[in-house]
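Quick notes on the structure that follows.
Complex shown without one protein chain; remaining protein chains in place.
Now for chain A:
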Amino acid sequence: MTVLQTQGLAAQLGQKRILSDVSVSFSAGQVTGLIGPNGAGKSTLIKALCRLIEPAAGTVQLDGAPLAGYARRDLARRLGYLPQGHTTHWPLCVEQVVTLGRLPHLGPFEAAAPEDARMVEEAMAKTDVLALRDRRVDTLSGGERARVMLARVLASQTPVLLADEPVAALDPYHQLHLMDLLGQLAAEGRLVVCVLHDLALAARFCDRLVLMDRGRVVATGPADQVLAPGHLRDTYRIRALYGAEQDEPYVLPWRRVAASASSNRVRTEVSPWSH
């Protein structure tokens, strides 16, 4: 079973400290949601987890060994990274984009083999983009593009999937579709970590949540603990409505609140004149 964990992880961009003393662990078979307000360090943590940035202190370990000890290609075969924004700089066709996912498994001048083509096929089938295979990615809708990008990562056959805001800018139908897909991948035994802004999706689709704020982990655990009113007030500065539909709990962000007395956050958003 794959385990990815950090120990006292700190990271900085330039002089700015983004992560401080982050110790969390992620295990296979689960979707872990990484949540927290803007600037909490979620994307940075995802990047540190696949060694796109080096820790300023502490370590990230994959199956007990520090990431720094792995060769880049070995990491690429184990950790799949789905970046924010789903960028493609050239208008490639869908199948070409998904085939890029096979790169970690090819030698420097080795061409893609039938085996690679089969993996690409499988990844496209799983994300339901087979019908789009010859379409150019610049002609796709946001939902189609998101699934193509997920297929690209799946084609790498990595046991770990790290997704940075995979449902951002998608309509509700495609958000639900993508979260279902991530759930299936975890059910197949993969380790899935995804950054989410939508608390309702986080509550329903994640087996476990990690709540971050200002570069630190504030809470980890099941949704009902992590999304407790106090946590939401102290980190997001919101009050939420809680409910359940057929035994499935949901959370609905409802109102902004002023910072609590215990928090030292500066009040910037609520002015005395804002009514």
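Quick note on the criterion: a contact is a pair of C-beta atoms (placed from the backbone, for glycine too) under 8 Å apart; a residue touches a chain by one contact, two chains touch by 3 or more; residues count from 1.
Going forward, contacts and distances are computed from a predicted model.
Colleague: What name does the UniProt record list for the absent chain among "Glycerol operon regulatory protein", "Sarcosine oxidase subunit delta", "Iron complex transport system permease protein" or "sulfate adenylyltransferase"?
Modeller: Of "Glycerol operon regulatory protein", "Sarcosine oxidase subunit delta", "Iron complex transport system permease protein" or "sulfate adenylyltransferase", the absent chain's UniProt record names it "Iron complex transport system permease protein".
Colleague: Of A:28, A:103 or A:130, which one is in contact with the hidden chain?
Modeller: In the complete complex, the chain left out is touched by residue A:103.
Colleague: With respect to the chain omitted from the figure, which of A:19, A:76, A:123 or A:223 is a touching residue?
Modeller: A:76
Colleague: Using the document's contact rule, name the residues of chain A that touch the chain not shown here.
Modeller: 47, 50, 52, 72-73, 75-77, 79-81, 83, 87-93, 95-97, 100-101, 103-104, 106, 108-109, 133-134, 136-139, 152, 156
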